[in-house]
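Attaching a single structure in structure tokens format; questions to follow.
Just one protein chain is left out here, and the rest sit where they should.
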Amino acid sequence: MANNWAPKTKVDWFLTVLRVLALGVVTVGLLAFIAQQISVDNPFARLINPDATGLTVAQFRGLVISGLSQGAMYGLIALGYSMVYGVLGFINFAHGEVFMVGAMTGMITSNKLDDAGLWESNFIGSLLFIVVVSMLVCTLTAVIMERVAYRPLRKAPRLIPLITSIGISFFIQNTSVVLLGPTSKAYPDMPDWLTAKRTFLEIEGTKILVICVAALAMLGLWLLVERTKTGKAMRAVAEDQEIAGLMGVNVNRTIVKVFAVGGAMAGVAGILWGVLFRSVIHYTGFLPGIKAFSSAVVGGIGNLGGSMAGGLFIGLAESTGPLLILEPLGVSGVSQLRDAVAFAMLIGVLLLKPSGLFGERLSAEDRA
Amino acid sequence: MFGTRKTSRFRIAFKTAVVLACLALVLSACGDDEDSAAPEAGTETTAPATTVAPEEMGEEVLVMEHLGDGSLGTVEVEPGEAVQIRSLNAITGDVAFFGLPIERSVVLAIADYGQVHGFDVDMGTGLDDLCSNDGGQAAAQIIVADEDVVGVIGTSCSGAATAAAPLITDAGMVLISGGNTSPALTSDLAGTPGPNYSYGYYRTAHNDLFQGRVMAEFVFNELGITTAAAIHDGDPYTQGLAKAFTDAFAALGGDVTGFSAVNKEDTDMVPVLTEIAAGSPGALFFPIFQPAGDFIAEQAPGVSGLEGTVLLAADGLLNTSYLALSQTEGMYFSGPDTRFGQNVNASTGKSAQDFLAAYESEYGEGPAAPFWAHGYDATTMLLDAITAASYVSEDGSLMVDRQGVRQYLDNVRNYQGLIGVIGCDDFGDCGSGKITVVHHASSDDPEASMGNVVYSGGGN
Amino acid sequence: MNGNPLLDIRGLTVEFGGLRALDGVDIQVHEGQIVSVIGPNGAGKTTLFNAITASVEATGEILFEGRTLLGLDANQVTSRGVARTFQNVRLFANMTVLENVMVSQHCRTKQGTFGALFYTKAFRREEAEIRARAEEILGFFGTRLIGFRLDQPAAVLSYANRRRLEIARAMATQPKLLLLDEPVAGMNPVESAELTGLIGRLREEWGFTIVVIEHDMEVVREVSDRVIVLDHGTMIADGDYHEVSSDPRVIEAYLGQGATTK
Partner (left out) sequence: MTTTAGLLIRRVPAAWRRVVRIGALGALGQVFISLSGMPVRLDVREIVVPILSLGYLVVLAAPLVVGVLLGRRPEHSGFLANPPSNRDLVIGATTGGLMAGGGLSILALLLAGFDLRDPLINWSPQLLEFLSFGRGTGAGFIVWLVIGAGLGMVGGTLRLATSRTQKVIMTMALTVVAAAILESLVVDLVEGVKLEALVEWMYAPRGGVTLLGAAVLAIVSGVLSFVGQGRIKTVQARVQAMEGPKRTRVNLTLIAGVGVVMILLPLLVGKLTNELLANVGLFVLLALGLNVVVGLAGILDLGYVAFFAVGSYSTAVLTAATSPRIAPELPWFVALILVIFIAILVGLFIGAPVIRMRGDYLAIVTLGFGEIIRLLFLSDWLSGWFGGSQGITAIDGVDVFGLLTVDGTNPRRVFYLVLFFCAIAIYISWRLERSRLGRAWMAVREDEPVAEAMGINTVNVKLMAFVVGAVLGSFGGAIFVAKVGSVFPTSFLILVSIIILVVVIFGGMGNIFGVIAGAVVLIGVLGGPKQPGLLVEFSEFKLLIYGALLVWMMLARPEGLIPSARRSRELHQEEFLQDAWLRGEIDTDESNDPQTAGPTQTTDSDGGP
């Protein structure tokens, strides 16, 4: 669809106003933030928010790091959304739940290991073990999901698989409720050397771990997609299922692989979640799932690098946005609005750049 | 121990057959007196009003002699049937951990209490208030549709009571909550009724204002900290308590440096802690629940500006799984006085230890939230009130005077419950109001910390 | 050719990610003409239509009745009086034949929510008019699309009838310029001959100016006043059928592609 910036209709005028407003709010907020950082008694900052206090460098760094580690996790989950969307052209709404299944599996396994005393005596081994188990379970969940719910619907009108995935999401979430109970469950304690702050930039070890693992997973996925035969098949199927089929690619098997890889990534993300936050509950997957999807859209869906970047963007935005933009504007209780900020960022990005920050890579049907 | 409840299908069948047979007999015996079962409010009644004081009513009651003037109608329980009470608590969803122990405490209290004038007491199916106003209203409609219900134990969430209390009290029933704490449902403790107060509503849980005040006094007077901040999670309960705390703290002359909120689903607390840290408070009160409470305790030490801040929480986090987190060491927790010790419920003669043992054996776990004792006492209070306000009529039916139930509850003073001495004020606040602050010394021994009371206050 | 052209395209360029689908095309179409656009597969014929109807972004200039069409939305182009059919028949398959034609009068009618909700006189009158016009248009194709077929979903129509319905649907937008994208593709010779006659009647009886993309040279010869040949996004010939068919560049374009005219 042609999307010229020059307003033509009333709706376009309204959208232009909206864009200007959105940019305006962000700009004024940031300016006020900068002003109050320069001097808390700055008249401009005082005018906008009389209670301004400003942040210290350490606080600011803390915000950025927590945003990045959260964002890295969104990015990992977003890869699954992005791959499925790129290949099949629909939102697998239930992908967030696969992530939750991963976190739950990790919780159960790690607690059993802890009971056996292995968690403390051989932490690294136990961690690797739960990562493997979680990846397996998540892969299995994703593959079963594809087989049961999505394969029969591959030819159906677009809304149908999307609605189905909402149903699956609900089903998995509530399966967790009825089987495991509605309360939150905790991972066993992490060893001190992991949770302690490193001298390097004063970042907690867990956060370094999350960011490193996310980067590694990203690299592995990139290699898989760009350098292997499977990856080539995936790209071919994404481009055009029928033609890929004619060229001798086993379309079904490739799609299963896409789900499997996405599931495995969600499994890794689930364990990282457990390591970072140590607590899981049945709705652990829902909001992060939606935010991860937002990340994929923001980064440009179908674009793997973009998904990761989008994840970092959303993570940073929701971590710093309330304090950098809203607080200086005099909004009270800003942390309550962090989800609102994340969604507003999604809407804002789509308003300004409908194809996401780094552009979409979609299958042929979607471009039509 | 509770073998009678664990009936097999075969026994149920047998029992049902017996009940059916009895019913048939009764039906044939006493034709159609259905219509006289529940006279409308305000109609004349032949039941004699008595002036017997409730204290004396506790034991054996003379037939026909009972509390109440019949102005709210009478419930007739035919022989072989059971006195109907209901439980209305949040038993599903993420707040189930809070409501479920209360519902179970009702079950156990009924079992411990035994019969009322030779009649069984039946709780029916536990109803769910869904921790919301619409859920509370819908469930209340179910309750009031059954005109045989005398009283209701619930709700566990104040929001649900807002919508449920008017309906239930309008129907002449009483609603006794073991979990509500919102001042809006009773009074501001200074004689002004809250906007959502309705006559017929009682609670054994304490009013938030007690707890906010005790915590503020503790921080300001005992710890000598003059700057404080609070975080809530958007729940009416946590917001109300946090507000009560900051208001009381400011009234004492302290400086409230921040008041912020998180969402229940949030995991990354660095932003909110940074927001709070900007005001450099000496104490941070977050009366929220798990898991959000875990994240605050775990992440607070890492936020620059909160290094020396004392962390405080409330009963929502005062449980062993939370105290087992190493980062919670050194925290203070306010909550209802749970030093039940040798307290014995005057109506059943059971102590808290007895209760916990029964709970464990019946449900295979300990209660997940501290208000089970309040639910237990609320139930026995209700059953006492029913006992006091009822009599066995000539045809063998139990007649319960609705107004008498309220009359009894209004006059409860010095009732010994698990939670301590219970007495109802003019607006239904019956809880002991005793608030304690415990200090968490070591995460290796959470049990010890639970009882490590360093301050107590509130109450009458 | 007297007066200003109805459609005046100058330097029209369409790019798809670096690939030029149309490269500086100039075309003039005067009122009352029937112009055929031919060219090998991938020459940019359908892209030309898409550019005119604002389905793709284009640079250059497209003037219709002296006013530019560039920058308008597709529906605004239709309101100006340009209607089209699609190469791969895109009917509203689950709407009835009648509804397909009724819905296309959207931009010529104006009754809104108020009229519909209160069932006003104006609303009823307009509905009756829309229906009458739809039946009139469908009647143009003989008996095939009227009678019991009016209430059949478009999906059950035969291929040829779907093509006819597409034309009817385009006619219902009351255009001045009708863009037909391969109207006889997939039809058998009898049907195709019949439709060729219809195209002529569309001009005579309804006064449309028509641009046709067509592969069938029989049809092209039969209907066209002028033939334009596109190849690789550029116009390589413009003239009447005989001029064009003898143009060496045209022959090369077709034969060079290894393709033959049907």
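Per-chain residue numbering starts at 1, and chain names A, B and C are given in the order in which the chains are listed.
As a working rule, contacts are C-beta pairs under 8 Å (C-beta built on N, C-alpha and C of every residue); 3 or more make two chains touch, one makes a residue touch a chain.
These numbers were taken from a predicted model, which means no experiment stands behind them.
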item	value
Touch partners, limited to displayed chains, of the chain removed from view	A, B, C
Contacting the left-out chain in the complete assembly, out of A:54, A:262 or A:333	A:333
Touching residue (missing chain; options C:6, C:102, C:180 or C:212)	C:102
Residues of chain A in contact with the chain not shown	1, 3, 9, 11, 14-15, 18, 85, 90-91, 108, 111, 149, 152-153, 156-164, 166-175, 177-181, 290, 293-294, 297, 331-334, 336-337, 339-340, 343-344, 346-347, 350-351, 354, 366
Footprint left on chain B by the chain that the document does not show	6-13, 16-17, 19-20, 23, 27, 34, 81, 91-92, 125, 127-128, 130-135, 137-139, 141-142, 144-145, 159, 162-163, 166-167, 170, 184, 195-196, 232, 234-236, 238-240, 259-261, 263, 364
In chain C, positions touching the absent partner	53, 55, 73-76, 78-79, 83-84, 86, 88-95, 99, 102-104, 106-109, 111-113, 115-117, 119, 123, 126-127, 130, 144, 149, 152-162, 169-170, 173, 186-188, 190-191
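FYI, only the chains that are shown with their structure count from here on.
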item	value
Chain A and chain C, separation of their C-alpha mean positions in angstrom	46
Between chain B and chain A, distance of the C-alpha-averaged centres to the nearest whole Å	40
Whole-Å gap between the CA centroids of chain B and chain C	75
Residue list for chain A, restricted to those that touch at least two other chains	none
Of all residues in chain B, the ones touching two or more other chains	none
Contact footprint of chain A on chain B as seen in their complex	92-94, 96-97, 234, 259-263, 265-268, 270-272, 274-275, 277-279, 290-291, 294-295, 298-299, 302-305, 321, 326, 368
Partner chain B, residues of chain A touching it in the complex	53-56, 58-59, 62-63, 65-67, 70, 182-184, 186, 189, 197, 204, 273, 277-279, 281, 283, 286-287, 318-320, 322-323, 327, 332-336, 338-339
